[in-house]
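Pasting a structure below so you can have a look.
Incomplete set of chains, arranged as in the complex.
Per-chain residue numbering starts at 1, and chain names A and B are given in the order in which the chains are listed.
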Amino acid sequence: MTKKGIKIATIGGGSSYTPELMEGFIKRYDELPISEIWLVDIEAGKEKLEIVGAMAKRMWEASPYDVDVHLTLNREEALKDADFVTTQFRVGLLDARVKDERIPLSYGMMGQETNGAGGMFKAFRTIPVILDIVEDMKRLCPNAWLINFTNPAGMVTEAIVRYGKWDKVMGLCNVPVSAMMKEPGMLDTTLDNLIYKFAGLNHFHWHKVTKDTGEDVTLEIIDKMFSQDAGIPVNIHNVPFFKDQLVQMKMIPCGYHRYYYREQEMLESAINEYNTIGTRAQQVKETEAELFELYKDPKLDHKPEQLAKRGGAHYSDAACETIASIYANKGTHIVVSTKNNGAVPDLDPDCVVEVSAFVGAAGALPIAYGSLEPAERGWLQAMKNMELVTIEAAVTGNYGLALQAFTINPLVRAGEDAKKIMDELFIAHKDYLPNFADTIERLEKEGVTIKDAVASELA
Amino acid sequence: MTKKGIKIATIGGGSSYTPELMEGFIKRYDELPISEIWLVDIEAGKEKLEIVGAMAKRMWEASPYDVDVHLTLNREEALKDADFVTTQFRVGLLDARVKDERIPLSYGMMGQETNGAGGMFKAFRTIPVILDIVEDMKRLCPNAWLINFTNPAGMVTEAIVRYGKWDKVMGLCNVPVSAMMKEPGMLDTTLDNLIYKFAGLNHFHWHKVTKDTGEDVTLEIIDKMFSQDAGIPVNIHNVPFFKDQLVQMKMIPCGYHRYYYREQEMLESAINEYNTIGTRAQQVKETEAELFELYKDPKLDHKPEQLAKRGGAHYSDAACETIASIYANKGTHIVVSTKNNGAVPDLDPDCVVEVSAFVGAAGALPIAYGSLEPAERGWLQAMKNMELVTIEAAVTGNYGLALQAFTINPLVRAGEDAKKIMDELFIAHKDYLPNFADTIERLEKEGVTIKDAVASELA
C-alpha cells in the first residue's frame, strides 16, 4: 500500500455505525493519515447515505485534519485504488432482519440473525454480494485489505477466503472487544495487565485470561461473573450461565453461547419479545430512526451517546484499530476472523476461525490456542461444518444443502416446522436471493406463503 | 482360544433375548462347536434367570447337540477360562429405563435410552459395571473375546477400550442388520448381491450400497424408501425422512437419525406416548411379561415368534454370527463397534466407531470409509465428543462433566429444565450410581425430588 494518502472505501456507508467509524479514524489520524474516505451505498440506501454522509463530513470538519469524504452509489469509483475496504452493508436492510427473526419465531423457533435460521438466510443474501465485491477488488484495488464487519462475519469471511480466493481479509466482531472492556474492572485491573487468548468461531468462541504475573485468572473472572453483571452485549438476553459448567470448562464462553448453553431460556425470552415489544430487529429499527433524526441535526459534529445502545458498539472502533495496526505495523492484539493456519487445531488449517491475533503489516498472526477439550471440540466442529454447508448452499443455490444446513444447525429444531420456516424465508426474501431463483419459483408454484402477520405486512 | 470345547459366558443371562441367542448357537453348531454355556445374572434377576435358563436347556435338549447350560449368580465361576463373553445386562432392569424415559418427558424433553438424556444415565450406570467385568476377565479369561450388546453399545465399547484397555471387544447392534434384511427386497434382490458400507457411531451411522454389477444403488434405495415402508426398527416412531435431504447426502441414515433429522415429530410422538400408552420401556415391560409367561411353558423348546416384537430382534443372532466368524475365521461382513483405526477418518483413529468390518480370527478388519461431507462430519464429531464427555463423567463422577455432556447432547434442550432433569435422574438412579455418590448426597441435601408421578411410583 502507499504510505501516503490512504484511501478508505466503506461499503454500506449509509449505516448508522458510520459516525463511530469516523470517530475511530479521527482519533487515530496521527498513525493512520487518511486522505480520502468513500462512503458507498445502493439506491435504496441513498437517503440514509446522505444524512450520515453529511454528518461524517461535519465530523472531519470539526477535526484538525484535512480528509475528503465522498458519497457515492458507484461502487467501482469507490473501490478504485482503495487501500482499505470496509464492509458494513445489510442486504435487504433491517426489514429483512425482521423477517429473519419473526418467521422462525412464528413457529416457536429461534430466528437469531447470525448463527440461527435468520443468520443462515442473512448468509444466503450476503455471500453472493460479497463475492461480487471481491471480484471488483481483484480488478480495482488488488492490494487492498478487506475489513469485514457484515454479519454473519465468520461465514462471510470464510466465503471470501474459500470461494473468493482472497486472503487479505479480516472479519471483525465487537463481542471480544466487549469482554475485554468489561472484565479487567472485575479484577480491579486494566486491560494492559492481562493477556487474553480467544479461540473458536464468530459468535462461538471462548477465552482464557492470564495476569501479567503469570497467574491464570480465568476461574477468578468466572467467579466474579456470578457475583456481578457479566458484560453481556445489549442485544443478548441476560440469562446467567451455569457456574458448574464454566468452572469445568475453565474457559469463558462468549455472550452468544447463551443460545446454546441456555437454549430454553433464550428461546422463551425471544418468544416473549416476539409477542410483546417486538424482536431485536424491530427494536433496532426504532433506535435507528432516532439516530438518523439526531444525525440530521446540522450542528451535530461528533458521535452521539445514543449510538452505544445500538448493540454493535465498538465494532467500528475495532475496525479502525485493525486498519491502523496493519498500516502502522503496530502488532496489536485483536480478535479477528482469519485463516486458521492451525491456531485452532481441532478445525482444518485452511478454514476461517475467530481467534486472538497480533495484527500488523503482515496481516493477522493468529496465536496457536491448542486442542480444546471434547465438550467444546465437538460442538465447535459441528458449528464450523454448519457454516460450511450454509456457505456452499449460498454459492450453489442447492435446496438440499440448505435443508441440510437447517437440519444440523443446533438452534433449529429439525422437522416439518423447520422446513416450513425455511420455505417461508425463501419466499420472504425472494428479491435478495437470485442464487435460489429456481427454488423460490418452485415454492411459489407449490403455494408457500408467509404465516407471520407482521412479516407479511413488511413484505 | 482352544479349538475344542468352546465355553461361552453370558452376563445378563436372564434376559428375554437369551432364547434367540440359544437359537443362534444351535443353528451354527457345526462351525461353532460349543461345549458349555454359562448364563450369569445377579440376585435381583434370579427368577428370570431360572425361567429363561430352563427354557435354554430345553432348546439344547431338543437339538442334536450335547451342550451344558449352567445357571449361576457367580460371575467369576462363569468367566473362568471362557472363550467368549457376551454382555446383555441392564443395570437397574427395565424400571430404570422407565425413569430414563419418563423423567425427561415430564419436562417435555426426549429421554431416549441410548443417545438421549436417558442413554447418558444408562451409560453412567453401566460403565462402572462393565469396567469391573473387564478387570475380572483380565484375571480369569485373558484371551477371551468380549461381545457386548448392552446399550448404549457405542459408549460401552468405547469405555472398554479407552478406560478398560481391553481391545478384544466388539459392540453389536441390530439396526444395521435390520437395514440389510429389509433393503435387498426393495430392489428385488438378495443380500449376497449387494455390497454394504456402513460408517458412523452406534445409532448414528449412514450406509451406502453397491450392486454386484458395480452400480451404486444408494439413491435407488432412497427412492424406494419413499414409496415403501422403510424398515424402521419397531421401537422407533415411523416418521419419514426428508427425501431432498437424503438425495443430497447420497447415503442412507439409520433409523435413529429420525431423532435428529425429524426432532420435532419424534418428540411430539414421545410426548404423546408418555401421556397415553406409556413410553417404550413401559410397553416393553408388558411384552417381556408376556414373553416370560411363554418361557414358563415346560413344552416350549424353541424361540417363540413373539420375541420379534421386542425391538432388539436379530441382536443375539448377530452376536452368534460374530462369535462364529471369529472362531471359524469366516471373514463375514458385520457392522460392529470397534476401534476406528482410520476407518472413519473424521474421527480420531483411537476412538470406537460403528463400521462395516470383515470379522475373523484376527478380529474386526474395519473398512476404510473415507471422509464424510461437512453436513454429516460435523454432527458425527459432535456426537463422538458427547460420548467421550459422558464416559469421562461416568468414570470420574464429575458433576460439571455430566452437565457438559447434557448441554452438548443434541437431544437435550439446554437450560434450567435440562439441569432439573439431570438432577432428578441422579436421585432416581441413586442405587445404581455409586460413581456419583457425592453429587447425589449434595442433591438430596438440596431437596431435589422427582416430579414425574409414574417414575416416583416405581422408585
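A few notes on this one:
Simple rule for what comes next: a residue touches a chain if its C-beta (ideal position, glycine included) is under 8 Å from a C-beta of that chain, and two chains touch if they have at least 3 such contacts.
Just so it is clear, the model here is predicted, and its values are computed rather than measured.
The complex is built from one repeated protein sequence; 2 chains are visible, and the structure file as a whole lists 4 copies.
Just so it is clear, only the chains that are shown with their structure count from here on.
Between chain A and chain B, the centres computed from C-alpha atoms are 44 Å apart.
The touching residues of chain B, when paired with chain A in their complex, are 242, 244-245, 247-249, 260-266, 374-375, 377-379, 381-386, 388-389, 392, 398-401, 403-405, 407-408, 410, 413-419.
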